[in-house]
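Moving on, here comes subunit A:
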Amino acid sequence: MTNTGFVAIFRRDLLLAVRHRGDLSNPIIFFFIIIALVPLGLTPESSRLSEIAPGMLWITALLASLLSLNSMFQDDYNDGALEQIMILPQPLYFIVLAKIIVHWLVTGLPLSLLAPVFGMMLSLPEYGYLPLMLSLLIGTATLSLLGAIGSALTLPLDKEGFLLPLIVMPFYMPILIFGSSTVQFAIDGLSILSPLAVMGSLFALFLFVAPYVAAGALRLSVQG
Partner candidate 1 sequence: MWQWFHKLASPRWFYQTSGKWLPWLFFLAVVFISLGLVWGLGFAPQDAKQGNSFRIIYIHVPSSFLALAGYYIMATAGAISIIWKIKLADIVMMSAAPIGASFTFIALLTGAIWGKPTWGTYWIWDARITSMLILLFLYFGVMVLQKAYSRQGLSNRAAAYLALVGTVNIPIIYKSVDWWYTLHQPATIKFTEAPSMHPDMFHPLLVMIAGFYLFYAAALIFKIRVEILHRERRTSWVQDHFFSKKNKEL
Partner candidate 2 sequence: MFQFGSLSDFIYMAGHGQYVWAAYFISLSVMILVLAEPFFRRKNIAKEINKQRHYDPIKKL
C-alpha cells in the first residue's frame, strides 16, 4: 500500500528525535520547573495543592506541548528537507501523520507516563493518578494533532513567536477543560467515563481532520 513513505518518515523523525536527546527532555524539565514553582508561588499546604493539582498539571502539560511544537516541522522547513519530503509520491496526509505520531511519542507519551510523579509532587490523591495518565495520553495526542495545524500555518513566520500560541490556544481550551475534568471527577468519586469519552471523540475527530489541514497549510508555507 502507500506505507513506505509513512514508515520512512516515521523512522527518520524518530531517529532524529532520539539523537537529540537534549530536546527530548525539554518538556519534562519544563514540567518539573513549573511544578516546583507552584508551591513556592502559592502554598506548600497539601490540602490546597491537591485542590488545584488536576488543573495545574493539565495546564503545564498544555504549555509543555505548546513549547515543543516547533520541532515538528520547523527544522525540516529551515534546511529545505520539508520540500523534498513533500514531493514524495505518498499522500501528504500520511507523511504529516507520521511526524505527528513521532512528536507525540517524544513529548506527550513520556509526559503522560511520568504524570504520577508530578501528581505526587502536587499532592494529587492517588486514585487520580490513573485518570491523569489516561487523560494525558489521549489529550496530548490531540494536542499534537491540533498543534500540527498551527505549526504548519506559521512555519515561515517563526520570528513572530507569539503567533503560534495565539492561533493554537482556542483549540487547546476544550481539551484542557475535559482533561482536567477527568482527573477532577476521579478525585470527587464520579465516573470518568463521560469526560474521557469526549476526549476520545475529540481525538478521533482531529485524527481525521488535522493531518489534512496541516498538509494544506504546509503546501502554503513552502511557497513563502
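A quick word on the picks: all candidates are chains of the complex that A comes from, given by their letters.
One rule holds in what follows: a residue touches a chain if its C-beta (ideal position, glycine included) is under 8 Å from a C-beta of that chain, and two chains touch if they have at least 3 such contacts; residues count from 1.
Keep in mind that what you see is a predicted model, and the values were worked out from it rather than measured.
**Q** Scan 1 or 2 and return whichever one touches subunit A in the complex.
**A** 1
**Q** Which positions of subunit A touch candidate 1 when the two form their complex?
**A** 149, 153-154, 156-157, 160, 163, 166-167, 169-171, 173-174, 177-178, 181, 198, 202, 205, 209, 213, 216-217, 220, 223-224
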